[in-house]
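Encoded as structure tokens, the structure appears first; notes follow it.
All protein chains but one are shown at their positions in the complex.
On to subunit A.
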Amino acid sequence: MQAPGFARRAVAKALLLSMVMAAPLTLSSQSVAAANAQNEGAADFIRTLGQQAIAELGDKSIPYNERVDQFSNLLNDGFAMDAISRFVLGRYWRVASDEEKQAFRKTFERVVMQRFLPLFEGYSNDDFVVEGAKQDPRNPDFYLVDSRIAQPGDKGGMVKAGWRVRHKSSDFEIVDVLAEGVSMAITLRSEYTSVIKRNGGRVSALTDILERKLDQGAFKPESAQGVVQ
């Protein structure tokens, strides 16, 4: 009676083996589904924000000043502006006085608005396409959302832009914008901390320079240069 016993054991072994092997499979497919839902959520957040921005900012029939106010709201809702302001000042955030911090924060917001508001003019929903999202391989708290945006001006092409977002209570917020492999936050931080360092470590010196550039309209994109608002 060797054979049946052997066969039973073999069957049991095979069953056990398949269970052991299947367990991680089911586990991982569950976590993949959860991750996909999160990724989809991050992509939806950017999609909705983009459509909202195009609807509210692209409409030239709305007076410019009103659009500026709307953009300010969108910016503070959708972007982690406090965190980004802190980040771009690097180690000087800790040495800056409260007044300096607040003044910089206000000026910085205007810099971002001058840079990005003109980009939305004349955009339609086809000009902003969200392609998908994935978890940031380096930090699971972040998501990278890929999008394509119509090239400003009338060049007809699309440029890629990446959005680095993180959770904010029930929603998401943007912490960085990536274009062609270059991070906006990291670039600005290198530049801003260099200016502060060369001005005796004073954050107010940077704010003054940014204000001067704002007056010149220097942050407007190429396509909006020479356009009087």
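Going forward, contacts are C-beta pairs under 8 Å (C-beta built on N, C-alpha and C of every residue); 3 or more make two chains touch, one makes a residue touch a chain; residues count from 1.
Heads up, the rule we're going with is that contacts and distances are computed from a predicted model.
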Checklist entry - One chain isn't displayed here; going by UniProt, is it "Acetate CoA/acetoacetate CoA-transferase alpha subunit", "NADH-quinone oxidoreductase subunit E", "VacJ family lipoprotein" or "Anti-sigma factor"? => result "VacJ family lipoprotein"
Item to check | Listed residues A:N36, A:S124 or A:N139, member touching the removed chain | outcome: A:N139
Item to check | Among A:D98, A:E180 or A:D215, residue touching the chain not depicted | outcome: A:E180
Checklist outcome for this item: Where subunit A meets the left-out chain, the residues are 83-84, 86-87, 90-91, 93-94, 115, 134, 136-139, 141-142, 144, 146, 160, 162, 164, 175-176, 178-183, 185-187, 190-192, 194-195, 198, 206, 209-210, 213, 218-219, 221-222, 225
